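Excluded from the complex is one protein chain; the other protein chains are retained at their positions.
Should a chain be cited, it is by its letter among A and B, assigned in written order, with residues numbered from 1 in that chain.
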């Protein structure tokens, strides 16, 4: 049940981020809906395909696609009414990242996969939607942009979730802590400009 | 049977579009064949992976890859003989889009998936090949280009097919009507410049 709502909210916020990104590219209405949809379903679809979970989460249950379409259309309506704040795309993306990293990690953990696979599955589930959005809208993927703490937030949140769950902390505490840490790290980067040292071929 | 020929013609026209796109990038011959192949198999492969249909359509039946290779090589030969018309890439893409949207929607409809999933599966099956082609050849994805009516054509065609089929119109009429509408809308955009209003963050 928890997972169901995590996924529903996750697709909604990713759909908002997709609609906002598409809005910057002057698409017509159905173009916006398509970009929002692939952004929203990308991560969970990757998770289900990699783990051979069929039917894929959105294929047999129309709620997800209905929520995505509604979120995309409401975003369009809102934006026509008043311009969204500058950072709204990245904040929507941060929420979607948090929901989907934990969703992917939780399913992998319930399958008793090795710890490193749980973390990687969480990270992939969280980042793929945003990568698809950024590639389709020909933006530099957020995970690559300097100082976004994107990978750091995803890996830290997934590892923390897994550690707490393995220590026997009862559900849904590990999931909530994991999501909170991801959102906190991303907002720290977006709002306060928190940075990590970079690895660069140019440095000695 | 109908689906088999739809897919065969679909891969052929998408292979032509891939070969034309690769030709603009000064690739050697086998590079052209690889781009044509991934363009042609991308959409149907996505459809089969998402619906857990194995073996994937081209894996066990060599006809598809043979048709793709032949279409790519014939395109190379033709283009060396005389330059293709300006819009040939987009026209080949429009035909491929029509065939694959209906192929994806039809399979999803036969599986009795929810209506919104039928439409999304059709759209994904139709657009993925062209997106792969455009990303690989570092062009702006057609679905993003201003005024191509790409998403509109795909969604309208898939919905029309589904509506007619659900109303009991006998096969292959719904498929033919759906394909015709997709081609007509895309050609209207390509040839006559038909446009829809755009959604943009810059507008009030």
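Methods note: contacts are C-beta pairs under 8 Å (C-beta built on N, C-alpha and C of every residue); 3 or more make two chains touch, one makes a residue touch a chain.
What you see is a predicted model, and the numbers here were worked out from it, not measured in a lab.
Peer 1: Please identify which residue in B:2, B:59 or B:173 touches the non-displayed chain.
Peer 2: Answering carefully, the residue with contact to the hidden chain is B:59.
Peer 1: Thinking of the whole complex, not just what is shown, which of B:1, B:30 or B:167 touches the missing chain?
Peer 2: Of these options, the touching residue for the absent chain is B:30.
Peer 1: If you put the missing chain back, which residues of chain B would it touch?
Peer 2: Residue positions of chain B that touch the missing chain: 20, 22-35, 37-38, 45, 49, 54-56, 58-62, 65-66, 69, 76, 79-80, 83-84, 135-138.
Peer 1: For chain A, which positions touch the chain that isn't shown here?
Peer 2: Per the touch rule, chain A residues meeting the hidden chain are 49-52, 113-117, 120-121, 123-124, 127, 131, 135, 140-141, 143-144, 146-147, 149-152, 154-155, 196-204.
As a convention for this text, only the chains that are shown with their structure count from here on.
Peer 1: Rounded to a multiple of 5, how large is the rotation, in degrees, that superposes the C-alpha trace of chain A on chain B?
Peer 2: A turn of 120 degrees brings the C-alpha atoms of chain A onto chain B.
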